[in-house]
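With one protein chain held back, the other chains of the complex are shown just where they sit.
Showing chain A:
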Amino acid sequence: MMKYIFILILLANLNSCQSQETSAYEDRVYQFLNEVYKPKKSSNTSKVGYIDNMNNLDNSIENISDDLLKTVLSRAKQYYRFHIPDSVLNYKNWKELKVHTLTKKFDQNKIVIPNLQFIDSKEDHDGIIMFHIEGILFYGNFAFIATNHGGTIPIGTLFKKEGEKYDFVTMTSYPPLGDE
C-alpha cells in the first residue's frame, strides 16, 4: 500500500515539473515566443523581458483593436520589400481566426530561451518592468503580436515565418507615431 502511495506522490510531483497541457494554438504561441525573442547573436546585452504571466490569449481577437491591426498591415504594405498577399493585408481575415487556450497562465517550462520570464503581476516585483501580451494571431505564414508597455500604449508587430524562423516585418502603435 505504501508503495502505491509513494508512486502516486512521485507521479504527482513529476506532473508538476512537466509542462501543462496546451492547445495547438498555445504550442504555436510558445514556438513563436521562443523564436522571436531569441537573443540576437549580434546583441551584446543580456536584457531579460518580463511578461505578465496571465494568459489572456483566448481574448486575442477582442484585445487587438481593428485600428492597431489596420495600421500595422498598412505600414507593412508600404515599407516591406517582399510581397504580402492581399488576404493577409485584409485585417478582417485576422479577426475571423479562432484561438483556443487550455491554460490561464503562461508556462515558463515551455520557454527555452534564457531572456524571457513570466512573472505574476499581482506580486511585488520591485524595480522590474514587465509588459503584457494582449494577443497573438497567426494567419498563414504571418504572425501578429500586440503588447502593452506601461499600460497605455498598444504596440503591434507583424512577422513572417520562413521555415522555423520569424522575420520581422514591421512594428507600430495606434495611433501611430508621426512620420518624419
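Keep in mind that, in the parts below, a contact is a pair of C-beta atoms (placed from the backbone, for glycine too) under 8 Å apart; a residue touches a chain by one contact, two chains touch by 3 or more; residues count from 1.
Quick note on the criterion: contacts and distances are computed from a predicted model.
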item: Identity of the absent chain, which is to be given by its UniProt protein name, from "RNA polymerase sigma-70 factor (ECF subfamily)", "Amino acid ABC transporter ATP-binding protein", "SprT-like family protein" or "Iron reductase"; value: "SprT-like family protein"
item: Where the missing chain touches chain A, by residue; value: 36-37, 39-40, 42-43, 45, 47-49, 74-75, 78-81, 115, 129, 131, 147, 149-153, 155, 157, 167-168, 170-173, 175-180
